[in-house]
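Sending over a structure as structure tokens; questions will come in a sec.
A single protein chain has been removed from this complex, and every other one stays in its place.
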Amino acid sequence: MGKSNRGFASDNNAGVHPAVMNALASVNEGHVIAYGDDPFTADAVGRMKEIFGGQSEIFFVFTGTAANVLGLDAGTSSHHAVICPDTAHIHVDECGAPEKFTGCKLLAVPAPDGKLTVDLVKGQMRGIGFEHHVQPRVVSITQSTELGTVYTIDEIREIAAYAHDQGMLLHMDGARISNAAVALGTGFSEMTGGAGVDVLSFGGTKNGMMYGEAVVFFHPGLARDFRYRRKQGMQLASKMRYIAAQFSAYLEEDLWRKNALHANRMARELHGAVKDIPGVTITREVESNAVFAIIPREVIPLLQEHYFFYVWDEETSEVRWMCSYDTTREDVNGFASLLGSLLERSR
Amino acid sequence: MGKSNRGFASDNNAGVHPAVMNALASVNEGHVIAYGDDPFTADAVGRMKEIFGGQSEIFFVFTGTAANVLGLDAGTSSHHAVICPDTAHIHVDECGAPEKFTGCKLLAVPAPDGKLTVDLVKGQMRGIGFEHHVQPRVVSITQSTELGTVYTIDEIREIAAYAHDQGMLLHMDGARISNAAVALGTGFSEMTGGAGVDVLSFGGTKNGMMYGEAVVFFHPGLARDFRYRRKQGMQLASKMRYIAAQFSAYLEEDLWRKNALHANRMARELHGAVKDIPGVTITREVESNAVFAIIPREVIPLLQEHYFFYVWDEETSEVRWMCSYDTTREDVNGFASLLGSLLERSR
Amino acid sequence: MGKSNRGFASDNNAGVHPAVMNALASVNEGHVIAYGDDPFTADAVGRMKEIFGGQSEIFFVFTGTAANVLGLDAGTSSHHAVICPDTAHIHVDECGAPEKFTGCKLLAVPAPDGKLTVDLVKGQMRGIGFEHHVQPRVVSITQSTELGTVYTIDEIREIAAYAHDQGMLLHMDGARISNAAVALGTGFSEMTGGAGVDVLSFGGTKNGMMYGEAVVFFHPGLARDFRYRRKQGMQLASKMRYIAAQFSAYLEEDLWRKNALHANRMARELHGAVKDIPGVTITREVESNAVFAIIPREVIPLLQEHYFFYVWDEETSEVRWMCSYDTTREDVNGFASLLGSLLERSR
Partner (left out) sequence: MGKSNRGFASDNNAGVHPAVMNALASVNEGHVIAYGDDPFTADAVGRMKEIFGGQSEIFFVFTGTAANVLGLDAGTSSHHAVICPDTAHIHVDECGAPEKFTGCKLLAVPAPDGKLTVDLVKGQMRGIGFEHHVQPRVVSITQSTELGTVYTIDEIREIAAYAHDQGMLLHMDGARISNAAVALGTGFSEMTGGAGVDVLSFGGTKNGMMYGEAVVFFHPGLARDFRYRRKQGMQLASKMRYIAAQFSAYLEEDLWRKNALHANRMARELHGAVKDIPGVTITREVESNAVFAIIPREVIPLLQEHYFFYVWDEETSEVRWMCSYDTTREDVNGFASLLGSLLERSR
């Protein structure tokens, strides 16, 4: 790697923000009841409810995959289907966890920018009421998407309206919801429950937390059996206070916003610094904290000697560069400069 | 509660040991690859392999329930059965997670002291080779048991020998394995792989860690697909270094042993302090860090005003008092003294 | 075997009643729409609804195991539990199919005569509302039981009342429901929906049909998604008319009653013919078409050379003799006479 050991592999390669680390220490005194019946959890849930409204129900789990799977589970039976883009994390990066736990089929739709539209959803509405077919029950979108793009609030509203009209729920995978919120310049609520989202996976691990995600239900009915499903899904933390403390710190003084603003800004700067280098083709809109580009195949390992990152598509030689809350301008400039010289040399 | 806020509800009501907390901070520098491909995880796995032998395979997960479920899953198909005592955590405290994930039936055997014997296992060996019956495939024991008792190494050996003879595996739920090891005055290996255990859930959360447990396989074949199952089971931590760091600290300088020795000692002292109080009937052997007793029903809420603990059996008015690594002699004496005066007053 | 090849192994060793066989031929003309949208299915469903009431919903599946599993599935989620006697077919004879498909845990209660009581059910009502525990949701009884005993209508009513009071459903495995109905001298409805049963597996295969069972729901709400679950459970027959035709024939002119009356009568005669033979100990009340007895171990294989039957309990040398609709008085007398001489010789 470069002078630092920071790369552009993933925002989850970063460590824990000092404010979060301090929060862990701050709740480490004495005994509290396990499994969430403690004041620290009450505090964190209270802060979340302030954001998402009094009708919302909040539950902490360990991972983003768990938040997605258990959130989808809450609205479905095994003969249902979940409509999602074919780039969705639930479809390609969770090793079949949604199918395993919910029994549902995922209907994955090609969506070049990682975003569903009403038309794409409509194309999957087949065999409704026909017992030979799985029945579409949830539409799942990721905000910001796996390709770094961001749904506008209007786009979310349209999908939500169509889904509800068809008796379906709208699920949002918000593993990078903070990056999306700052990209849109909005709060969490307007983009989620306020736009018609029914179930939200609210993530913080990629933006400075250590572990722990939240499932947010916008209708209490959906949450009815969640406590049992969370335990059955092996996601009930005994020492819950340490997840709760992270969330409280994350929401305190807008830590989430500062971190995400920084990560997005670094991505914009990275984009600016590399987009005109000959040999670099930017492949996706840079709307949050990811930059996707096609670069010559032979340059990749040379670059990876100094900065770790992942190849997104082996066939096209497309790579992904993620920025995180702790990416520095030096990282960005050092990276862009190295890329420039490698590409110059390779010509 | 008393002067402190420490009760006797559960060892997971305690906080995180300072050495573990320091370890979290010590690995918080810079970027490392996510999902376990990092030097901190390599270090922790290496320490575990030193203990459990080069043939062992080590995987970190989030919770004890997950360690149990995924460990059982590794050796089974859904038409198999798991034989366990009817007090087993997998049977009564995991909300059906084993059935949900593995599909297997649990054959739960009444065992008054929480310990299986070869004879009790034999009684469940019915319908072998008969397609209408689930096929016993795993025997699961808990060390130390949910009733605070401890299997001797010979007892484990006998069950293992019988299980292997019948083509079955032996699983050990080691949520409190440290308390058992110090009770027996032995190391981890002699009591597990060395005694014939095939799969072990190795727990530390109840003995000073924050979160994270390990699944230990004693035959590499059993671990073959575990990486996929862990991900599918929603148990793959992205920031794995923070689980690993806890394990390294836990094994460093025998922290596990000091903590467990202390908790067990406190239980013995508690036992000594209450056993002769009129109105107290000790109901189980005090072999690790739990004391079980029957006390008059009406005294329970009065006692709970000062020290939180759980009623184990509503019908018989049996209660459970757990000691943990941070229980103090003052806690024990204060509790015993309060119990004594409450009982005296109630006569 | 004796002069005939009929034994006492099981009522499903018998063939198909001629009236049922004729019914199959009678619907074999031309094309009809597959999967149940045909007039023959409408006829059979109509006959069932006449019996069970206009609020009932009727679905055909292939096997009794399927009827049980899909019936239990309709009222449950995977964190629920099903309370049943430990002799229940769903617990010991379905190779874990209920757990596999529904994810639920079965709470199996020792019940010496194969019959649950309210007290036995109460003993399983633990951890209600506690997320670490599976939540009891269905009580399942078998009528007539696996031990040949029969619940009275009052006994069913009491269990139903308790179950409903606790927010639970009552499921009845009616694999031998006809034998129970004639034993009680009642119709199907009084003993099922009329007594509070919510879901019924209605069997005919053991009483003269070839294949096919019915799931009967007594509340339309329970049946809401059943069509999909049946298909997903691999139980939707394409050529449904042939299951339907059997049911129509079975209900026509009380074929079910004649067959069951005969089978029960043969069991009573068998009981009468053997009960006083020295060396024979009758072990269960003979209330339907089964006779259970303990006989000397060494006599069993000699008897089995002529009449096939199953050993129920290897340890106690208890055997089960089932009578069926085609058992003859000659079978009974021949069997009793052979048993008598074998026992005389063995003394």
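Per-chain numbering from 1; labels A, B and C assigned in written order.
Just so it is clear, a residue touches a chain if its C-beta (ideal position, glycine included) is under 8 Å from a C-beta of that chain, and two chains touch if they have at least 3 such contacts.
The shown structure was predicted, so the numbers you read here are calculated from the model rather than taken from an experiment.
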Sole residue of C:Val138, C:Val215 or C:Leu236 that reaches the chain not shown, by the stated touch rule: C:Leu236
Which of B:Asn13, B:Thr65, B:Ser78 or B:Ser248 contacts the chain that the document leaves out: B:Ser78
Of B:Glu29, B:Glu50 or B:Asp225, the residue in touch with the unshown chain: B:Asp225
Absent-chain contact - pick from A:Asp11, A:Asp38, A:Asp73 or A:Glu99: A:Glu99
Chain A residues that touch the omitted chain in the full complex: 78-79, 81, 92-96, 99-100, 103-106, 127, 131-134
Where the unshown chain meets chain C, residue by residue: 1, 4-7, 9-10, 12-16, 21, 24-25, 27-34, 61-66, 69, 94-97, 100-101, 205-206, 210-211, 228, 231-239, 242, 308, 324, 326
Chain not shown, touching residues in chain B: 35, 77-79, 103, 131-132, 134-135, 225, 227-232, 236
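Methods note: only the chains that are shown with their structure count from here on.
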Longest centre-to-centre distance from chain C, chain (CA-based): A
Chain C residues counted as touching two or more neighbouring chains: 78-79, 103, 131-132, 134
